[in-house]
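Just one protein chain is left out here, and the rest sit where they should.
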Amino acid sequence: DEILVGAEIPLTGSLARVGAGMHEGISVAVDVFNKTNGKHTIKIVTADDESAPAKAIAAVEKLAGDGVVAITGGYGSNNIGPASDAANKLGLPYITSGGVAENLTERGYKTFFRINNTAGYQKAMVGLLDTMQIKSASVVYSTKEATADLAKDVEKELAAKGVAVTLHAFDPAITDFKPIINKVRLQDKPEVIVMVGYENDYVGILRAAKVLKPKVKAMVGVWSLATPKMASDFPDLMPSVYGTALLPFPAEFQTEEGKRFADTYMKLYNKAPDYLGQFGFVQSMILFEAIARAADAGTLKSGGIAQELARTDRQTLIGRVQFSDKGDNLNFVHRMGQHQDGKIAIVWPSDAATGKMNFPGVPW
Amino acid sequence: MKMSKTGLAVIFAAYVLVPLLLGSNSYVMSLIVAAMIIGGIALAWALLGNLGGMVSFGHSAFFGVGAYVSAILTMKAGVPVLAAMLLGGAGAVAASLAMLPVLRLKGPYFALAILAYAHIFKILATEWSSVTGGSAGLASVPRFPTLMGVDLSSKTGSYLIVLSLLLVFIAAYRLIRSSHYGIALRAMHDSEDATRVVGVNSTLLKALMLFVSAFMTGVIGAFNVHYINFLEPDYAFSGLWVTLPIVAAIFGGYRTILGPLVGAVTVYLVDQLVFKNLIPSGHQLVLGALLVAMIIFSPGGLMPLLRKGSRRKHAAA
Amino acid sequence: MSELIMQALYSGVLQGGSYALIALGLALVFGTMKVINLAHGELVLLAAYMAYTVESRFGLSPMFAIPVALVLVCICAVLVYFLISLIRKDRELNSLILTYGVGIILTNAVLLIWSADVRSTSSAWMQDALVFGPFYSMRSEVLFFVVSMALMGGLWWWLSKSWYGRAVRAVSSNRDAAKLMGINPRTTEIVSFVVAGILAAFAGVAIFSYGVIQPAFGHALTVKAFIITVLAGIGSIPGVMVGALLLGIAEALTVTLASSALQELVGMGLFLLVLFVMPNGLFGAAGRRG
Amino acid sequence: MLEIANVRAGYGAINILWDVSLSVPTGQLTTIIGPNGAGKTTLLRAIMGLVPLSQGSIRLNGEPLDGSSTWSMLERGVAMIPEGRMIFKDMSIEENLMLGAFPKAHRAASQANCEKAYAMFPRLSERRAQLAGTLSGGEAQMLAMARGLMSDPKLLIIDEPSLGLAPVVVNELFEILARLKAEGRTIVLVEQNTHKAVGVADHVHLMQSGKVVLSQPAAEVSLEALHELYFAR
Partner (left out) sequence: MLRLEDLSVRFGGLTAVNTVSLSVGSHEVVGLVGPNGAGKTTLFNAVSGLVKPSSGRILFDSADMLRTPLHRRARMGIGRTFQIPQPMHELTVRENLIVAQRFGTGAVDTRKIDEVLEFTALTDKAERHAATELALTELKALEVAKALATNPKLLLLDEVLAGLETNGKRRFMGMLKDLHEKFAVGILIIEHDIETISNLCHRVAVLNFGELIADGTPDKVFRDPEVMKSYTGASDA
């Protein structure tokens, strides 16, 4: 039997790039699941939400109309919120890794599941800074929702540990970061610069820093930074830069599942997997397995998938996944990677490390 | 006001037949509601453009302010949703008070000055986080209530609300346009001095049109927030709330009253149902091409084109 | 503190130079035809992607993309003009919508061809620091600042001293009268679109060399350019220069003296302020009567 | 020099000129008079190519003009002096004048011609840098006149030049016209001031409702007969 699953994904608009990344992971998950499961076959129906909330709702409703049993996908908390609202109304389970806003899980929906969260990124960043034993940091962050949340949380935690932190918010539209970095350089004089933004912001910040050369010991960022793409696109900017990373690069997988993931990814897209694909893969695998269990139990149409999802407890490529009763991943912890010689080494936590931390170390 | 038989039939169909036939398909209903939201803004935009002679690129300012005012009033002051929606419109009017100085400006200057306001409001909504929830926005904004046994928060209920709003807007627009104020407004377009020396208080008239347009857009913004139950600055002040309505209004014919609505429904539905399936990741390209073709081949929009077509058919028959 | 402010001023000036380059083409067409080419940002972006292609495909410096970009962007600009000239009535409004449509087409075409990834130069030479005493910048910023100034000066000289410049303004002032003076309005208008295309080509390569590009950036570029055009006052090239520098400096100073989150707010505020105090822009023509 | 044969022209669906024929001999001043709305301005605009012909032809020195563009007229030595509304309002007086010498062949002499124009209308020379849009009605009319002379045209087509001018300037204007004629230029003059126009003209044409109803050498024209025709509508 073929079971339909919906993928509500931004394929156009501002989130098109990350959406495409997640979609690749979902497709890989389908391929892997259908090959390994044997009993059930999953078919994905994709709906573009155009990076817009109203369209996300419409996409979910369209998918429901097409007869999907659950939804995987979603990017941007502002799209995921309304979309998962709609899914909840329609009784469809919704699993995502695309939005870390707190309020998503505070709604207490029984149909909403998320495998990552701000706390996980925060733990990783603070953990890394702890290891470095720094006394002061400047946090440069975009005023967008996810980045601002994370930056403020990190600041609170660091301040509680006695680290002197200054915050610098910037509007997502700005391109020249020299005035900000110069302020950091001449006024804050921190040991570390923490960047919370997106790819284009990192390029701008790192360039400005490379020009102004503030006397810091490390440049630390979050998502979309310690990625193969950044390593290959901006080889001069990246050396020694830290960022959250699940995978070392070149990717090495120890587990059976990991290897299958990487092979399939290579086969389908002819490139090494990145974290977007990895999240998409993990969330989808968890969902597909829950669907299979529900189908076996005959509860596919009677809320069984959500119940099965809630029972998830499994080692995955991003670590152990278990959901709280609000649908948040209890164990989510990120790792920190560092660009080293065009490669990415995992340097935190120490038990997952694949390389030695190059500290102090900056791109210049 | 006179109402033609076809007009009444269309209204009847909209109120009765659409919910009966399509009400169960929530995807189609949500597309229709979304199209009507765009149509509502398009109507308000076209009113300002047609009567006031002012092209605005910043209607998202009114949309966003209306949404925020209504959301905050319901969430923090417990104002009932339907009342708050009207207050949202009033909030947009209040915001437009800040824009009165730009009324002196003309053409593109005006258009872009309004856009600047939209940007500023967005930044304010982001920074004033104690009230607006900052960039995280407001989640779980109250839904529409159940009135006389009708659950207004359902797809069909929301549809009925937005439909009624649009009908009221259309009636208001017609009233204004056919009044002497309507002619005076048209007169002002290229000839402000000439209009003023015969006794027309042009600044006041323009301001009034700005208020009416802002009010309509604000109410639609408020409707949308209670419909989506969610709000954040990027979304509330998104450029999409300007560009789509403009496309729709132009497509339908912005100098007519029904044009913007017809345009919105056509453009939105065709885009979502047809183009999106043809070119999943670049379907707006077709939209752009359509817009260009429309401007060149039928600058008056779809409505005149349809009318011409039907006349030809009549002639043939 | 003074070191901070000096650097902010310097950054602002360089940034202003780049803004000016983007705005100039828009201002030129606006000044000559009263048409705002809302696809101007996309033309700039197109040039930037040409630079990307030249760099990533052939491993050449982005500078080598300039000839290719010039040809391609000018062709596109002329096509836009051609479409605009097909408009039969109400050109001011309709051209706005038409070019908006062209912008949508170009943005999506770029998206389909180059995908949504963030791109920027990887040329070390372009990104390296150039330091004069307390002033820090990237080489590419200074390079294109100089280019921008040169283009601007040249254009200004050409428009104010040449017969063509007069013709351009005559056409926009009174088309029929211009014809009586022996001016072919179409030729003048095409020329201004071509020149705008040339400016866009340089601007695009510049942006790729010191900034980042993404398919959706075109619109933001157009809006910035328009703001500067309005600050300047229609048809004033020195105005574009001053407006752009003013904006760049105001933004940089906001970051330094207040909060970096307010940078955009200050830009918009400045824009509104100038509009209210001087509705014709900093360098616009004075009021006129019938 | 100019042959107009059976010309019909108008604006969109409205036809104004009905089979107008007249000829303009070289070196002479031809005046066209007629009541308001007779179509005089329309005829001049049709000659310049600003209004398309729906029938008939216009020949300049034997060559047909049909379809040739307005902007090539100046190069052929034909200049039109339109009413004062058609100045470039947002440009200075000096720039307005310079534009009168736009075709390449005339650029070299533009500076000198400019000075000549100022000498002709001292009022303008006082305000070279003033925006033309802020000129008084009469000043604008003078500017239009001066601009038309900038290219040393062989054939001058003038539409109601005395409109809005004070008597003293009107007198000067007709002196200028006489001088231009003496220089050997061909002139087509449309004027409401019948008395003065007939005074300088060699040939007079009377237009009514889009038709030429009378064509006579100026010497034979009796003003009284003319006025009678005028009123017999």
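So that you can tell them apart, the chains are marked A, B, C and D in the order they are listed, and the count of residues begins at 1 in each.
In this section, a contact is a pair of C-beta atoms (placed from the backbone, for glycine too) under 8 Å apart; a residue touches a chain by one contact, two chains touch by 3 or more.
Bear in mind that the values here come from a model prediction, so they are computed numbers and not experimental data.
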Report summary line: By the document's definition of touch, the residue of D:Thr41, D:Thr70, D:Asn113 or D:Ser151 touching the omitted chain is D:Thr41
Query raised in the report: Hey, which of B:Ser24, B:Ser164, B:Ser178 or B:Asn201 is the one touching the hidden chain?
Result: B:Asn201
Query raised in the report: Of D:Ser21, D:Ser125 or D:Gln192, which sits in contact with the chain we cannot see?
Result: D:Gln192
Report summary line: Full-complex touch with the removed chain, picking from D:Leu43, D:Ile58, D:Val169 or D:Val212, is D:Val169
Report summary line: Where subunit D meets the left-out chain, the residues are 11, 14, 34-37, 41, 83-85, 123, 134-142, 160, 163-172, 192, 194, 227, 230-231
Report summary line: Against the hidden chain, subunit B presents residues 180, 183-184, 186-191, 193-202
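Just so we're on the same page, only the chains that are shown with their structure count from here on.
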Report task. Calculate how many whole Å lie between the centre of subunit A and the centre of subunit D, each centre taken as the average of the chain's C-alpha atoms. Result -> 76
Report summary line: Whole-Å distance, C-alpha centre of subunit A to that of subunit C, is 36
**Report entry** Inter-chain centre distance, subunit C versus subunit D - centres from mean C-alpha coordinates, in Å
**Finding:** 43
**Report entry** Residues of subunit C whose C-beta touches two or more other chains
**Finding:** 108, 111, 261-262, 264-265, 289
**Report entry** Shared interface positions of subunit B, touching two or more other chains
**Finding:** 123, 126-127, 281-284
Query raised in the report: All pairs of touching chains?
Result: A-B, A-C, B-C, C-D
Report summary line: Given the complex, residues on subunit A that touch subunit C span 12-14, 16-17, 20, 143, 168-171, 173-176, 178-180, 182-183, 186-187, 199-200, 203-204, 207, 210-213, 229, 233-237
**Report entry** Complex interface listing, subunit B residues touching subunit A
**Finding:** 25-28, 30-31, 34, 37, 123, 126-127, 134-137, 139-140, 224, 228-230, 232, 234-235, 238, 240, 272, 276, 280-284
**Report entry** Complex interface listing, subunit C residues touching subunit A
**Finding:** 3-4, 7-8, 11-12, 14-15, 108, 111, 115-120, 122, 124, 127, 129, 136-138, 210-212, 214-216, 220, 251-253, 255-256, 259-265
